[in-house]
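Every protein chain except one is present and positioned as in the full complex.
Labels run A and B following the written order; every chain starts at residue 1.
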């Protein structure tokens, strides 16, 4: 230690602690305030109102009152459990189909497209620009009775098999579970492809070479290197597909029949047509709970925290 | 032949998926030139350019389109401003309740739309709000906000904080630093967020369906026409939006490519 430093130790004995300006510390709160307030009032508060509505009784004419009528939940479940099961089944099937269909395309864009990469990406995103309702209506044409698709599947005897499985009815595709799942898969496919592409694109191409160098066959390379590294994309892709699909009612309404109604259809009609607000609120709450629980368990199992 | 297929299996499967994705757009485009027999435009009858020559020929169609564009523009503005502020606070500052704010941002994205739509409607009903333009706008800003935060956050996070320090070191006060350095560098992220917000708002149906009352946006119009009869004009507008969007993207790509070449030389 030099002499100057010993002097320094002395000044340290009585430190002058500076108080940082409180104004500066408030900056993040001012930045957060409007947006967070918006979400609190128009996202969180409505949840509270919905919770309270779900335990109300009454009628539209006499008005509704909170009576802590919890049996609405049981009644709603007892009446509409087939729609719940159907929703989860359809959304789950659509998610798996999206993964199976989307993965090769994401892989193709990430590793094999070369200078076509941007064009392919545009083609994946472009359908968004036409209203999804118009595009869903187009499936009515594609799957129309007596159309080319129905004709081809009938000739190949595929329709016999799917009818036996209960997915279609006779020589129809429209108004069947298959049509609804097909529409759901179509609608949410880009939400699967884009996260998959993002995580695949980040993979260093040299890893494939390293795997090959270490005697891995293409199949093993995919199983041991590529797929594990694309897990973040798989997780966020499946979530982005499953969550909206489970609450969707557009595909079931436009492409399905009364036998393919999902829970979204029930909530919509209870709220907007039947005007039975307590039942609708209870149904909505149950759906939210189911989805949140499934998502939480799934994220835990998949072990990925950085989803967004 | 079999070996060739095996080797290119991924490419073939990918292209098939792409076909599945693009097929409905092709149908929409082809059927914009149809002259259907009845009220519904689902089966091909004969070629006609009638609808293209008179895109607003159906009552309320273009009115709903204008309304949708207006709502999307305001929702984009609102969500982008609020979302950008939140993103900056989250990335740049340490504060209490950080986890709670993150959850509040994440939850709207991890909830089926119908749940948000229904709960928002209970709020509006309880408050006795009149459903219409304003309730739709409020709802759109709410669900677009999270997506803007995510887009801007990603950009701001990858931004070197030393750039702002350098600006302050070079005699730029807080306002100047923000305007001259922070904002220009964060701009691509903010633009991406705004674009996403616009697309989400413009195409939203479920939340609008619950909270619009008797106001008719373009998706609401299409929904209604699926019950009453689908005019060819909706295909015309769908096709036009598709073509315009693709052209804008391609033009942007070309311009970016040219700029890159110019500067590298």
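Assorted remarks:
By our rule, a contact is a pair of C-beta atoms (placed from the backbone, for glycine too) under 8 Å apart; a residue touches a chain by one contact, two chains touch by 3 or more.
We adopt the following convention: contacts and distances are computed from a predicted model.
Its record in UniProt calls the unshown chain "Spermidine/putrescine import ATP-binding protein PotA", which is the match among "Nitrous oxide reductase family maturation protein NosD", "Na(+)/H(+) antiporter subunit C", "Spermidine/putrescine import ATP-binding protein PotA" or "RNA polymerase sigma factor". Contact with the chain not shown here comes from a single listed residue; of B:173, B:229 or B:252, that residue is B:173.
Of B:63, B:132, B:184 or B:229, it is B:184 that touches the chain left out of the display.
For chain B, the residues touching the absent chain in the complete assembly are 160, 162-163, 165-173, 176-177, 180-181, 184-185, 263-264.
Keep in mind that, in the parts below, only the chains that are shown with their structure count from here on.
Considering their complex, residues 27-29, 31-32, 34-36, 38-40, 42-47, 49-50, 53, 101-102, 104-109, 112, 118, 120, 122-142, 144, 186, 189-190, 193, 239, 243-244, 246-250, 254, 264, 267-268, 271-272, 277, 280-281, 284-285, 287-288, 291-292, 295, 307-308 of chain A touch chain B.
For chain B in complex with chain A, the touching residues are 9-11, 13-18, 20-25, 27-28, 31, 42-43, 82-83, 85-86, 88-89, 92-95, 101, 104-116, 118-123, 125-126, 138-139, 141-142, 145-146, 149-150, 199, 202-203, 205-206, 209-210, 218-219, 222-223, 226, 230, 234-235, 238-239, 241-242, 244-246, 249-250, 253.
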